[in-house]
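Single-structure report; data block below.
A single protein chain has been removed from this complex, and every other one stays in its place.
The letters A, B and C name the chains in turn, as written, and every chain counts its residues from 1.
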Amino acid sequence: MAVRFAILGAGRIGQVHSRAVAETEGAKLVAIADPVAAAAEKVRDTYGCDIRTIDQIAKSKDVDAVIIGTPTDTHADLIEKFCRVGKAVFCEKPIDLSVQRVKDCLKVVEETKGTLMVGFNRRFDPDFRALKDAIDAGHIGKVEMGTITSRDPGAPPISYIERSGGIFRDMTIHDFDIARWILAEEVETVLATGSVLIDKAIGKAGDFDSVNVILRTKSGKQCTITNSRRASYGYDQRIEVHGSKGSVSVENIYESRITVAGKDGYSRPPLVNFFLERYMPAYKAEIAAFVKTVTEGTPPPTTGRDGLLALALAEAAVKSVAEGRVVKVSEIIG
Amino acid sequence: MAVRFAILGAGRIGQVHSRAVAETEGAKLVAIADPVAAAAEKVRDTYGCDIRTIDQIAKSKDVDAVIIGTPTDTHADLIEKFCRVGKAVFCEKPIDLSVQRVKDCLKVVEETKGTLMVGFNRRFDPDFRALKDAIDAGHIGKVEMGTITSRDPGAPPISYIERSGGIFRDMTIHDFDIARWILAEEVETVLATGSVLIDKAIGKAGDFDSVNVILRTKSGKQCTITNSRRASYGYDQRIEVHGSKGSVSVENIYESRITVAGKDGYSRPPLVNFFLERYMPAYKAEIAAFVKTVTEGTPPPTTGRDGLLALALAEAAVKSVAEGRVVKVSEIIG
Amino acid sequence: MAVRFAILGAGRIGQVHSRAVAETEGAKLVAIADPVAAAAEKVRDTYGCDIRTIDQIAKSKDVDAVIIGTPTDTHADLIEKFCRVGKAVFCEKPIDLSVQRVKDCLKVVEETKGTLMVGFNRRFDPDFRALKDAIDAGHIGKVEMGTITSRDPGAPPISYIERSGGIFRDMTIHDFDIARWILAEEVETVLATGSVLIDKAIGKAGDFDSVNVILRTKSGKQCTITNSRRASYGYDQRIEVHGSKGSVSVENIYESRITVAGKDGYSRPPLVNFFLERYMPAYKAEIAAFVKTVTEGTPPPTTGRDGLLALALAEAAVKSVAEGRVVKVSEIIG
Partner (left out) sequence: MAVRFAILGAGRIGQVHSRAVAETEGAKLVAIADPVAAAAEKVRDTYGCDIRTIDQIAKSKDVDAVIIGTPTDTHADLIEKFCRVGKAVFCEKPIDLSVQRVKDCLKVVEETKGTLMVGFNRRFDPDFRALKDAIDAGHIGKVEMGTITSRDPGAPPISYIERSGGIFRDMTIHDFDIARWILAEEVETVLATGSVLIDKAIGKAGDFDSVNVILRTKSGKQCTITNSRRASYGYDQRIEVHGSKGSVSVENIYESRITVAGKDGYSRPPLVNFFLERYMPAYKAEIAAFVKTVTEGTPPPTTGRDGLLALALAEAAVKSVAEGRVVKVSEIIG
């Protein structure tokens, strides 16, 4: 029997998940909810499902699972609401911008014995997955140092930055999760630097557009993260992990595999642009993993705790830049 | 209104086309036909369509177009049959192993003003398409010389080789079509060499497993084709085109984009294996192009004449090896 | 007229410089000095020069310039000695492990109007030079962030580490210099992390074997440096610079340009190993630049001040790790 889905939010990410559900074996899209009628109708017309309100969905017997793709400040409430009515919940990161609110929410998930998977799509990217498999297979020995490069093609609107919690919470958070995943050991301390190099308006909004972070685990493993809000050459997404016996790295994805040679040299096209194109296979694999979780009752591959810890690293990074010092994760998370 | 499809043949290629139709906007799978009930049922159950006989399909008012994925020796008859009843026809290459039979068949298509698209999937591969676009955009100037490398991971069963018309007609035929496409000028002469290096049984079946071909157009453009029935490292599919101002080439597709470094060096995974995985995006784009042809009444991007000429080049290659000389295409095609 | 050289020290680096002088147009090797007779004789026999003592060289009228390749703790004294007798001086980095001693030494250079070039060979590597040229030509716009990866094939003996001043002073110092070069703006603050992951004996000697550093300039430019004392795959030397209009990176040097493909994938050989092989062209270009400096009376491309500032960054890094905080370079250098 297919897992029957309702999707909350028909915006950009809601549409991505609609498509992912529609194309995933064992998943069925039953309902879409969005206060903007046109957005909901577009999903309905494309994939053939009902339009319902969130409250209707909470009461729908023909819905097994919900995907939360609404604005961030509604995530925690919705997770609690749907755990309480026994629906499996897939929620986009972050659960909330407040560490305390996230902790409270996860308590409710635990009390209700709810199923919560948090959307860290990159872990499901086939190439990143292959990197992780190579590490787990022992090809590079013991993991020692990671290098994560993540640059967006262009900065989001200032209005987004003002609400997003800033670069560490809206952008680096993906890299924090990837760092925890590849180090396979909890991060103990965080060092970070931030600059405004691209757009002064970003600085006026209290944020940075160019940051570097060094994470360190108890045993001394380290991981650097480099982020920029702008890369002329496309969506730059690379991981490299160095270990006792070797290293493994993942190449970027170019718009095509051609190379043109001429008198000025050899040229390849820019990188794919942007995350919908870059990570569509990851979004699909993510939903397939959630379907497996729901169907087989196994633990979700990315948990509420993963969401909490990535957020805590973001908060530690903010504090590190502000105070010019090493910040312990325990200062944030207790 | 969606184009309503029936697919003739539920074997490997029929299943590929079923999936392509199911996932293509503006296309709808109505019926599948196959004498093997289990095969037809599998398609029906996966994509939700009727099972009908070929004769039923010919009479079905709810079918606009057919995809012919039956054994080669039925292709020409089926093309004629469906053109006569006014269905648009997409037929897998080759139309027939006999040049004369193909010519007769195309005459019927012409007389009935039928729509016939022949399946040369590679032209629709996104990377090959990008190469062609770069040529058409003038990035390499005037095309002078092409180099096509095409190696299968492993040889097909001898039983297949015995019926396929041999390596030039079942394998090189794709490269002949690509050569005509990138040279953008008809081939005038063919030179070819063949060896049996992989499996003596292939030689006993009257075929080669390793061949090289040089094609030459009237204006002197040249294209080499290298084929092998076996490559330990996967499905090797490369094109390089050299022109007056530069060159353009297409890289292979690896199983993933990771590189593992260790004491023995840097290693990337093998190539994807085999054509279903390698060319699935091409098969989908091909069906989308056919849908556009049917919907808009535009000429098909790959025509019956393309099918005829690729076959003629194959026959010329066979003759060139046998007689140890340059063979003119006009000797074959009249 | 050729610049006439004496080389102080016939150890590994002295031999490199002997070869560089011998193969550089406009340079002539006149004398070698080393307390170990066998070492001096080897240079004499290979390149055909005199053996003299350091004092004899200081008095030699047929010597225009000296190359100091003796142990670090003799560098500053020798620089002063030879500046005082009017010889042009090329000294291997570092000038001294003490910032104060370096400052005192540079004062003597200034007072004597001496010519001092400090050996930062990497700036003369043809590929790194091409990267710098691309930056200077404006190809990446305004420099924003650098990423330097530098990993040795294996750790040096503990006895070396005990005298070297530690990883930041003996290894990262090269990267500090490269960072200053590519940022083209002085570093204001240093953040660093260190771990012992490879060999506990390194930790017992008071050093780290795996470090990460973040440098930041006044205008907010950043540069990360990743160092490891061990890389199974060879001598890993990469630079990447990201700017407002693009990025530029330098690939490693492999033992050869072959790729072998087989059932396990595609493999390239390890990286060249070690610095003598990797940087021989750089050592030669460095001597050629010194010859130009001496001949034309132009300022040396790498100065005593470059030596001082790279050392100060090393000291700041040591302090940053020890105190878990951002360290200003002004704290070190005054």
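Going forward, a contact is a pair of C-beta atoms (placed from the backbone, for glycine too) under 8 Å apart; a residue touches a chain by one contact, two chains touch by 3 or more.
Treat the numbers as computed from the prediction; the structure is a model and nothing was measured.
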Residue touching the undisplayed chain, where the options are C:140, C:211 or C:313: C:140
Options C:56, C:74, C:98 or C:259, residue touching the unrepresented chain: C:259
Selected from A:84, A:238, A:268 or A:292 as touching the chain missing from the view: A:268
Residue of B:195, B:298 or B:330 in touch with the missing chain, whole complex considered: B:195
Touching residues on chain A - with respect to the absent chain: 231-233, 254-255, 261-270
Touch list for chain B against the chain that is not drawn: 141-142, 144-145, 147, 149, 151, 189, 191, 193, 195-198, 210, 212, 214, 216, 220-222, 224, 226, 228, 230-233, 242, 244-247, 324-326
Missing-partner contacts on chain C, residue numbers: 23, 126-127, 130-131, 134, 139-140, 245-253, 255-263, 269
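In this section, only the chains that are shown with their structure count from here on.
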Leading chain pair when contacts are tallied as C-beta pairs: A-C
Approximate Å spacing (C-alpha centroids) for the pair chain A, chain C: 41
Set of chain A residues in contact with two or more other chains: 245-247
